[in-house]
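Shown here: the complex without one of its protein chains, the others still in place.
To keep things simple, chains are lettered A, B and C as they appear, and every chain counts its residues starting from 1.
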């Protein structure tokens, strides 16, 4: 049993903050068998990364990720950079014998994912993809209830992940809107979250059919951006990823499902929602009300049947008892703490992580099958990753 | 201008009650130019139909619909029987020079619908299909707001119509579960309502792709049924219609959409819901909260933006001012009164009805395109009815 | 057993419409032992009342209520006029041997109510006050669940009835804003509904303390009014009733409660809401979502506890099975049909009505106790009507 797990994190923007916060918070509210040690943060801009290191309490910093992954004092490499960089980093980290924690989307395509999975398996290291919504207490509770057969055999599952930050055509370009840097638009960015939840709660997808669209094909060129506020530069640029994707699926267990991802649904900020109907009941969750799980049971007395709204902050609910008394809400960042806790425990006890690189690769396999279905105008089988 | 519109209604079950209630109520709350006169009700069981006539105030009854449609004192034939009978009745009524009001689904297939449309046009009579959800005040308000450009150019539209009365596998067979009597299951029964709303609010559909499923393929044989309670008979019978359908569409105006109809969504009694996202806002409605319309506008001040819940019971809202003061809710039956009022006015003023048989035929064209797409496993174009 | 109950209705405005609709609808959806016969409608304006009689199907009309109540062919006198007229009419009707159905508020003060009660008892006629919200299916369901001990011993009960039609200071005067015609403002008009629900669901009130206020003391003079739209006349007039009242109570069973009535709660159209907390659960209802009842039970498994939203449209719910299939909503007017049905059955079977004149008088006793508490600035005991 290690007396500390040495972490090296690559990336110091949105995800860098979320992961740093998780590592420095996890052992305050939870009792990991082996506490994280925040050894090193890595980024290319030396001044920025050194400031980040100081602010967030990283013991050191690197400007080369190759250096970071080869350091002897690192046990776990955490990859929080854009998806186009994941494969190379993860493979190198695994080959250097490091456990790997990787942000989603796992990589740019299934081939990259398979290579990452092979490298991690060959090295015998732990590997996990950060699909953090699994670890919202209300979502974990849904999983537990499904496993306890509280809604019976699943028949329908509908997933939507609706955002609206691109509704305004004057919103300028950024890396998320270019195919070379982002791989895809809403389809991969939001779709990967939904597919992971579908795998978690319903099971494997057999086949898919769908459509995608870019409604606003040209945007003001990228200017300066600061935090959330973006300023347009001069001229315009072509948008090379989708704004929206919608698709249907047949699950391996016989259920039918639908998925929709968009950045143009006016009024929906982060509307990551599922509704699952089974032979004995239903479950509904939406990230915009993330602490609540809706549940319907056909087994209640007839006159009392109705969707109930469960506030998943009780000690009997997953993760919730480690924080505050019942009724005290959790937020987005808490889910990263839960992920890091589970990861540290899996490492400490030499258990498989979930979702691991196989799971993450399977998500990408579904995304690619949807793309094939769009190209062919017909149903496409989902490749199965073993 | 007639001094009364003589109505003959065929059918005296669920729809017979709803229509009778509408005809006897409409001139109490509204002021139709020509009041309806409840001339005759028609059904095959003489005792039952005569009792119904007396109870509901029909002046006479017939046991043969052929007799009814040929009576000189009938101006308007209202068809409230199962869909397999609509075409023959509607064509005969039109040929007899009667205006025709027809329950949905309009007919068993597009060919029947086309024949009905041709007959009605040839006879120069008014024709209307009763897609009553258009006339929920909140839905009519949505239409008015879309026409006033309050949500801009429509980009996404999702429609679901979820019911759960077949969730229990012990629920016995009835006519709705047999292909020969019902034509289809959830797909046509619920789908036709959604498609009509989509035509009303978004516009024509160009192409579709989908899937259907019958989850519970065998049910207890039909026993006696009394009102809503069904009793199983001996043995079992095969279910020959779908329980569930899901499909995607490309609208002619460039929007993308999704549709889902099911009778197995535990906890959803009559969850006929749409969400429409445009370039300037969004609209959401669900029949289970039928008096409310949700509206989001990107044109509100930034710090005030949010979905607002409009209680569509104000005098400035469609139909609502004819009933009660603001805040006094309407129910399912009020929508039939609105439909009958509009129909009577269209007849009195010799205006086109909406939705008419062309509109109803177009709904069936979409249903059939989805079926073709399911057979082929690929996208199918929607035939356009002119 | 009578073969028809002959009804005479006094008043043909808002309540005249609601009652007429109920009498002509009740035997369509329900099977009263003795059907109502709409014998006569009464109003002072002969042209208006004769038109109303014809429109709504009353066999005759009267312009003198004294004549109406003395007609031999009337069994039941229904009083739908403003409250200041109720006592005289009800007493005369009872003395003439007629059953009496009276709109709320029952009368202008407790003394009048007591006289009405004595007259009805002395005459041995049936007497009922139309607190129609008791007969919303969701509210009747709440009553049934309380009686079945589903929420245990009641501890807290909060009632609010919030409207907003007086928010705008330019809204002109009408009879509801004058003490001589209306008796009181929000306090009596809305308070009487809440108190009746409290009696129905919780039980008697022992003592009260409260406050009232008129925020807008002067309004444009009354002009012409047509339906819901009022036009101001010239000049202004003093408002002589309250806009708002709030008060606390101690129930006889040990529960504590609060009440609030207002016509100035911007955005609340008809927000008649209660929440009742018991030792084993809670119930919540609001008229703006009148078909839904919220229920929480401490007896569900711990991880599943949450407020559930019951759509009270099932055959197993009160009244609902007589209308439409599950999930088809009811509205405001349906509650009058339920009231009339129960009344007719009570008359036919010679059973006590509920709420009767004693119940209605007790409501007024509470309103008066609140007024006394306001005068004294301290708690006041509620007079008990036996």
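Throughout what follows, a residue touches a chain if its C-beta (ideal position, glycine included) is under 8 Å from a C-beta of that chain, and two chains touch if they have at least 3 such contacts.
Note that the structure is a prediction, hence the values are computed from the model and not measured.
Annotation: of A:49, A:202 or A:330, A:330 touches the absent chain (contact as defined above). The chain that is not drawn here is touched, among residues A:163, A:262 or A:371, by A:163. Seen from chain C, the chain kept out of the figure touches residues 151, 155-156, 158, 160, 162, 164, 167-169, 209-211, 213, 215, 244, 246-248, 250, 254, 256-258, 260, 262, 264-268, 275, 277-282, 296, 298, 305-307, 376-379.
One chain is missing from the display, and on chain A it is touched by residues 14, 17-18, 20-21, 24-25, 27-29, 55-56, 163, 165, 227-229, 268-271, 287-291, 311, 313, 315, 321, 323-334.
On the side of chain B, touch with the chain left out of the figure occurs at residues 141, 144-145, 150, 292-297, 300, 302-311, 314, 316-317.
In this section, only the chains that are shown with their structure count from here on.
In this view the innermost chain, defined by its CA centroid being closest to the centroid of all protein CA atoms, is B.
On a Cα centroid basis, the chain most remote from chain A in this structure is C. Chain A and chain B have centres, each the mean of its CA atoms, that are 42 Å apart. Those residues of chain C in touch with two or more other chains are numbered 311.
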